[in-house]
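For reference, the structure I am asking about is given below.
Only a portion of the chains appears, each positioned as in the full assembly.
Letters A, B, C and D name the chains as they come in the text, with residue numbers starting at 1 for each one.
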Amino acid sequence: MSTKLFELLLQASIYTVTISVVSILIGFAIAILLSGMLLSRRSLFVRPAQIFISFFRGVPLLVQLLLIYNLLPVIGVNVPSIVAAIIGLSLCTAAYQAENLRGGFASVPLGLVESAEMVGLTPRQIFRRIKVPIALRLTFPALVNEAILILKASSLVSVVGIVELTRMAQDLAGSTFLPLQLFASAGLIYLVINWLVAFAGSLIENRLPGAPR
Amino acid sequence: ADTLAAVKAAGTLKVGTETAFAPFDFIDAGEHVGLNVDLFNEIGKELGVKIEWVTLPWDGVFPALEAGKFDVVAGPATITKKRIERYRFTPPLAEATIAILKKAGDKTINKPEDIAGKKIGVGKATAQLDQLKEFSETLPTKVDIREYPAFTESYADLAAGRIAGVANSLPNIAFVAKQREGTFEVVLPPFGKKSYFGFIGLKDADHAPLMDAIDAAMLKIKADGRMATLQKKWFGASFDTPDSVKDPAF
Amino acid sequence: MSVPAIAVRNLVKTFGETTVLHGIDLAIEPGQVSCLIGPSGSGKSTLLRCMAFLEEATRGTISINGEVLGFTEDSQGRRERISAAANRTIRAQIGMVFQQFNLWPHMTALGNVSEALKAVHKMSRKDAEERAMAQLVKVGLEGRAGHYPSQLSGGQQQRVAIARALALKPKIMLFDEPTSSLDPELTGEVLNVMRDLAAEGMTMVVVSHEIGFAATVGQQIIFLDHGKVLFSGSPQEVFKKPRNPRLEQFLDTYLDRGASMLL
Amino acid sequence: MTFDINVLIGQWPAIVSGAGVTIMIWILGTIAAAVIGFLMAVARQYGGMLIDKALGAVVAILRGTPFLIQIFLVYYGGPFVGLDLDPLPAGLIGISIYGAAYFSEIFRSGFQAVPKGHIEAGECVGLTQAQIVRRILLPEMTMLVLPPSVNMVVILMKETAVLSIITVPELTATLSAIGSQQYAFVEALSALALFYWVLVELTGWLGNLAETKLSRFRFFNA
């Protein structure tokens, strides 16, 4: 297999990485909102969050992507491929991350919240300054895991017309008829990316202050 | 609204396709090339518009066509009875009649009839599958047909030795054999009833003027010999194709 | 008599079916150290948490320096909730120190102490950290300002917790068994800080098993049993001549073990 | 857009058989994955440094590369190294090993969450290591490993769709074939989404049920 083909795979993996990273960040912001809704006591907030999670965890990502790409134009919003890909991945990972965060928030010791109440922090300040950082710390390993899962799942965004790593391997296999070599190379690239993510994750985790013990 | 008018106004014709279908659409040295690219450039010239390509996996192509993500599908697809019920096909651009791809040096298959009783791979839900089935009925022992999600996997299994051959349209396997000389070989001649490849569009009234215009352009390209030149360039030979297929063999 | 620092009137607290506090009446005098003692499950923590409005009482009222906290109650027993903002203002006069320290693990000692100064008092980062640092000096932890809770010993953590409460200049400090998760040597550290506070005239309510501390520092001893105040008085009255048989029995478990030391 | 559900109704025998294959692979694969993953976690815990490191590398590879690529390489590359499997066994084995990597991590975190003292208490009363694993560790970590396990079961279900690439006749393959034969992609995908959604909801519901049943073991030792 020529180095040219490998270069093409590397170029395609830029899509894989950018789309995944952007989606994980956006998904994380949505997930915080969702988990806040899940933990509120008002069903006005809880129900929509539950329905959101049920849909985006339950329906295959491929179908979600097709719906976003092809159904939004029907109501007059014509989204470019890259936007559709990011919306799809973000919403899907938001659903999973929200569940992780819910567990994290539920594990913030009540005493830490009470001590914040005692020094006069308002509920909003408590959420932002106490609960979020601690819940984050608790769920950090799960978040790294989710990042790796999303990196792999991002291969599905080809269905809206983005030639990322897996699709590039398939396309090149369709003209060179060297699928084994191409897939092995793609696998290697995924492995290196994911190893980097895991490595960075453990570096950050060790630096995050104050794992509650 | 009239799609043709919209296309002309925008100055671009959007064409959807999958880029894993050599030699029609494929990636060579990072560039999208193939017969379709050249042919649509000519069509674009005739219509006075530029061509904009949207490439998707085959699963995503038709939902996107119906959602209006592009105006026409290159593909191409074999023109079949079932398909013309749902979609509108352009005049054929190549023959889709099938032939057998075997491992290079395989002495047991020398003509199409030699596949009797052997394991032959073919794409799932393709027109080629139907053709192979019909051919199998005419043989003394039936062919052991193996269906694959895409032809790439069937070629992989042929290389791995799980199957004795792959049945696919001659243009496609000729290209495979050329790419991997020494690994694969084409068994000639093609067999079965003749069938043809066409581009695909929507059947509704909005798209009728556009499809008519594309049809006219393609017939013009065929008439003045440009089509034959392109066929020679990509297949090494030209085909004699009808101007339209109203009653497909399958 | 002056206005009590904390006035508890007819306080009743039920959890579901069980009544934990059966109509408590108490006045905590300003500038005094009051110790709450009593057997496990007698309701000490619940009472203290009601005083800080961490727990909503079922009936009765709590007043801090004359202002009602949490709920008002009229003579017919109709209760009305006070606004969250008003409660925060009144509660600002109270500092609380928990048995489990409850330091925020993602902030340094300095961060823990300065957080509320920045967030609540809107002090600049520099001013807040200056005041927080002064407070850490006071509890003898100037050398540990940059450490995270996980890098501090139990006694040091508890002193940070005390500094965190003191930084807000509360008029009243509540302590719930501030030393019971510490080993004997660390306990000493914390009790010394509390002793200093008492000497400065801080109003303090302390739930404690440290009978020694109660006896030497406490000015009022309140003995709780089964959710009722069984006895309240000066240390002399309690430890020298406990007339109440239940109190006597309770103190026995300590004296029994303490006495042998001086054999 | 056209939507003609009759296209699917006419093909019901193929759809039912595809659904059957999906469910069969999913259930058998999940069970095998959980068992293998458990054994891997035990081996890493008690098998010494070398086994721990080796299995750690295997897990990193299995988790770091897409299942699609793994299964493609094993199935189409296998014959070149003398490993020639039929699609169904290959798919089943593939799902089991891929899932096992994830399950082994879940169980490992479970092992680590059981307080060391509980194990020492077992040693002190003379339980053997196997008895400690079976009687103390496993039941005690159930509550902790249940939620991530349920997630994993859902993920494995969706991964079965990938097996179409090695010609396993599961539901995704069946429906997308019907979709492209009849050119009814939208109908096929809708049916597919509905099927998976129902299975996911069912799994989530069963997981919640198990959680409430087991929650009496929930404990907070001071």
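Basically, contacts are C-beta pairs under 8 Å (C-beta built on N, C-alpha and C of every residue); 3 or more make two chains touch, one makes a residue touch a chain.
From a predicted model like this one, the values you see are computed outputs, not experimental measurements.
Formula of protein chain copies in the complete complex, based on this structure file: A x1, B x1, C x2, D x1.
The rule we apply is simple: only the chains that are shown with their structure count from here on.
The minimum number of touch steps separating chain B from chain C is 2.
Between chain A and chain D the centroid-to-centroid distance comes to 20 Å (mean Cα coordinates, whole Å). Note on chain placement: the centre of chain C and the centre of chain D lie 52 Å apart, centres being C-alpha means. The residues of chain A that reach two or more other chains are 62, 66, 74, 179-180, listed in rising order.
Counting partner chains per residue, chain D has residues 1, 72, 76-77, 80, 189 touching two or more of them. Of all possible chain pairings, those that touch are A-B, A-C, A-D, B-D.
For chain B in complex with chain D, the residues that touch the partner chain are 58-59, 62-63, 66-67, 82-83, 86-87, 124-126, 146-150, 153, 156-157, 159-162. Residues 4, 8, 11, 62, 66, 69-71, 73-74, 81, 158-161, 163, 167-168, 170-180 of chain A are the ones that touch chain B when the two sit in their complex. Within the complex, the chain A residues that touch chain C are 109, 111-112, 114-122, 125, 129-130, 133-134, 137, 208-213.
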